[in-house]
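The complex appears here without one of its protein chains, the remainder shown in place.
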Amino acid sequence: MEEALTPKQLLDMYYYMKLTRLVEERLQRLYRQGKIVGGLYRSLGQEGESVASAYALEEGDFLAVMIRNLGALFVRGVRPWEIFTQYMGKGTSPTRGKDNIVHFGSVERGLIPPISHLGDLIPVMAGIALASKMQRKRSVALTYIGDGGTSTGAFHEGLNFAAVLKLPLIVIAEDNGYAYSTPKHKQMAIENIADRAIGYGIFGETVDGNDVIAVYQATRRAIRRAREGLGPTLLEVKTFRMRGHAEHDDAWYVPRELLEYWQKRDPILRLETYLKEHGLADETTFEEITHRIEQEIEADLRYAEESPMPDPQIALEGVYAESPSVSESPSISRESEVKARS
Amino acid sequence: MEEALTPKQLLDMYYYMKLTRLVEERLQRLYRQGKIVGGLYRSLGQEGESVASAYALEEGDFLAVMIRNLGALFVRGVRPWEIFTQYMGKGTSPTRGKDNIVHFGSVERGLIPPISHLGDLIPVMAGIALASKMQRKRSVALTYIGDGGTSTGAFHEGLNFAAVLKLPLIVIAEDNGYAYSTPKHKQMAIENIADRAIGYGIFGETVDGNDVIAVYQATRRAIRRAREGLGPTLLEVKTFRMRGHAEHDDAWYVPRELLEYWQKRDPILRLETYLKEHGLADETTFEEITHRIEQEIEADLRYAEESPMPDPQIALEGVYAESPSVSESPSISRESEVKARS
Amino acid sequence: MPVLTYLEAIRQGLWEEMERDERVFLLGEDIGVYGGAFKVTEGFLERFGEERVIDTPISEAAIVGAAIGAALVGLRPVAEMQFIDFISIAFDQLTNFAAKCRYRWGAAVPIVVRGPCGGGVHGGPFHSQNVEAYFFHTPGLKIVEPATPYDAKGLIKAAIRDDDPVLYFEHKYLYRRIRGEVPEGDYIVPIGKADVKRPGRDVTILTYGWMLHKSLEAAEIIASEGIEVEVVDLRTLLPLDDETILSSVAKTGRAVIVHEDTRTGGIAGEIAMRINERIFEYLEAPVVRVTAPDTPIPFSPPLEEFFLPQVEEIVQAVRWVANY
Partner (left out) sequence: MPVLTYLEAIRQGLWEEMERDERVFLLGEDIGVYGGAFKVTEGFLERFGEERVIDTPISEAAIVGAAIGAALVGLRPVAEMQFIDFISIAFDQLTNFAAKCRYRWGAAVPIVVRGPCGGGVHGGPFHSQNVEAYFFHTPGLKIVEPATPYDAKGLIKAAIRDDDPVLYFEHKYLYRRIRGEVPEGDYIVPIGKADVKRPGRDVTILTYGWMLHKSLEAAEIIASEGIEVEVVDLRTLLPLDDETILSSVAKTGRAVIVHEDTRTGGIAGEIAMRINERIFEYLEAPVVRVTAPDTPIPFSPPLEEFFLPQVEEIVQAVRWVANY
């Protein structure tokens, strides 16, 4: 039983995918201009699976992205200025400069940020799914893991935990060919990550990650099962990382033919073709959407660029709930303190 | 292609199984007499799989046991006095009282002791298998994991690592129904642990763990593949823990019918029946072996009981290769030290 | 007032919190049907049901990770480590995930991770460790370790109500050996507050857990020599109660820090550093420490006894600083 997508929904997804790509292209320019602090991680070629999987969620659901899921954040309401300020380390960024890239979120928005350590989100999202079940809520928890990330102990512990407790957890496993420079066959001795589902007794499925409709529908199926109490799904999306691990990496180790193969299967181009073939859009539609996005980006980027860097004192705030008594600086105030004590 | 066992080999295995059972029965008596320090972990009902799997190894292979594999240690040359002194914390024990139970071994003997943390041995044994491969040796590495232990991240990381590098590693997964009080269905949502092999792209097999011939042959197959460079095997043995987790635990949570079911399938009784049916032994044979074992046990136990407790100073030795400068005791010697320094 | 064991006090505190607040739930290995390896949660499954008393797979990283997730969305999970030694497997989740959420993105992670620590029962190298020093260095975590039934109950309640991640270490040697008066019903022992368990003017002992009892014994012995020892029970190890620590030591001018944990990198160093930084001129003698030596904890009774700090060593250390 497939859930059909309305034209409006398809165009919506198109918007988010395109937004992702254009924001990242802009980030890339900023990176070259030295306006970005630290590294830049692109999701080129993976916009489809990120957008489509997140688009399958409903209000009240929880989403936790990894580095290549910018598109999923946009679907869930994040705006470009949040990304720009994060990448620039601005004081107006969602984390006020404390953390970088997509490492931001809020429980209210249903967005749980990752930590860098791969795999750790899976037990955490299992916990959110557990809470949802305990509280008789409909919410599901959805997160991502790369082919490389599946080698972590946390992946295993988290999925098995969720399987035993039949939690409403959906893990999208992104086979994008590489983990940094490491090809998938050096990461695992299997072809399909979804085969791991067998070992957990959960639902597993492999779909073409660059076919947004397929990803959407498979995610919907997983979500439906989760809401019905049938437990977790490990949904594998086959896609490809079309740039290096981060922008400093030119990915010379990736065979050109692979890139060419996947270039032809670009998820945005494919959706455009589909929309055109089904008479749901034409070049003008795409141009209009692109134009709109460019304007949004300009405005948001301006805001980001004009934003101040954070006040250094912020570095000391927020470690504990109670206004923290952060350790004082070394010795300067010490003499007076000693006096005060006597 | 099954490897047939000679009558001599079958009787050998019988000896080790019986030795295991009788040593443990003696330990149980000692436990009740308060002569054992700490807890007592029995392998009642699992002597078969432990003995048969270890018996499949050859010289130069490495073995790492878990708490329920006393039988495997005997097969590899451990003698009862080592076990008695370990359990009594004697100064003559293999660890000189530093560690307990089956936590002893030596690289020369091919015995790698576990730490308590379940799962940790699997990556370590993968490393031994790796060394064997790098050094062009024939050695394989064999270790065990309980149904409960398979839930650990270390299990996953270690098996996947070994799978990718095609290492000569054999992991015997013991489905004995419970992990402490936790039944297997609360540990995993699958029936057969061997199904996890699929997710690693390695060989998986499930055998009747109380059928020593089946376990022996399956282990031989796994070892052969390992030596041929075909990589690891996850070999599941179905068996049952016939006592509590440790002797303090009366296992009231285990349904009586389950115990009765497995009681009938006791591996020692089964081997006796087999030997008799095939005209390889009769009651006299068993009695002779038992008698011999009892004598061995008496002698070894006497040695253990007469052994002194360790010299307390040993507690400070052996942290580093170079004679360690263990921290001095508190303040007593300090005055003189300060003087010495001036 | 009713007299309870240390273990019963923990149980009562947990129980009352479960009754008070339905967001509180327990997860861990063998805590439900079996009631926990040490029976701390005995009877909880029957009373609170499978949804709030969850027997988990053997996955400390997942247990803590799932607790973090549930806490993020408003629940109050209490995770048990069957022995605190196994917390090493959740080290990453605790130090990198739980401890840093609030700082990074303002999210509260009100989890409690509790479990039996310490030696004295011949548990060997992996069932006897003290792990406070491993977590003491992580801003964002809190650490408590009660020494008495009263504090045990009050601190478990405070830990559960705290809006930050709290590690609650229970000393297994004390579980059934220490009894004391415990009020029925609700009270709190505030996190971050040490307690003077014995007042004195000559020497301050700073300690916690099992060593509180050994220190009190030592203080009693040494009192006969006319040396009045003030024994401060730290109770909370992170954040340290600087005020109580420093004002006692400023008063006595002499401090002995006693911990069961091994020496190098144990928390005594930090305490001595703070004393030295803040009240150096009040010191009449060097701050000394009585600790376990720098080795793993051995199994056999004579070795373990030699390893663990003994009353006599505390007495000697106190004498030494008193006569300095």
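By written order: A, B and C. Residues from 1 in each chain.
Note that in this section a residue touches a chain if its C-beta (ideal position, glycine included) is under 8 Å from a C-beta of that chain, and two chains touch if they have at least 3 such contacts.
The model shown is predicted, which means the values in this text are computed figures rather than measured ones.
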Among shown chains, those touching the left-out chain: A, B, C
Of A:76, A:98 or A:238, the one touching the omitted chain in the full complex: A:98
Of B:10, B:37 or B:125, the residue in touch with the unshown chain: B:125
Identified contact with the non-displayed chain, of C:42, C:163, C:220 or C:277: C:277
Subunit A residues that touch the omitted chain in the full complex: 37-38, 89-91, 93, 95, 97-101, 103, 115-118, 148-149, 151-154, 179-182, 186-188, 253, 309-316, 319, 324, 326-327, 329-332, 334-335
Where the unshown chain meets subunit C, residue by residue: 85, 88-89, 91-92, 95-96, 99-100, 103-104, 125-126, 133-134, 136-140, 238-240, 261-262, 264-273, 276-277, 280, 283, 285-289, 294-296, 298
Chain not shown, touching residues in subunit B: 62, 94-95, 98-99, 103-107, 112-113, 115, 117, 120, 122-132, 134-135, 141, 153-154, 157-158, 160-161, 164-165, 318-321, 325, 331, 334, 337-338, 341-342
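Rule of thumb we're sticking to: only the chains that are shown with their structure count from here on.
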Most distant chain from subunit A by Cα centroid: B
Chain centre separation in whole Å, for subunit C relative to subunit A (CA means): 39
Whole-Å separation of chain centres (CA-atom averages), subunit B against subunit C: 34
Centroid spacing, where centroids are CA-atom means, of subunit A and subunit B in whole angstrom: 44
Residues of subunit A touching at least two other chains: 153-154, 157, 160-161, 164
Interface hub residues of subunit C, defined as touching at least two other chains: 56-57, 59, 61-62
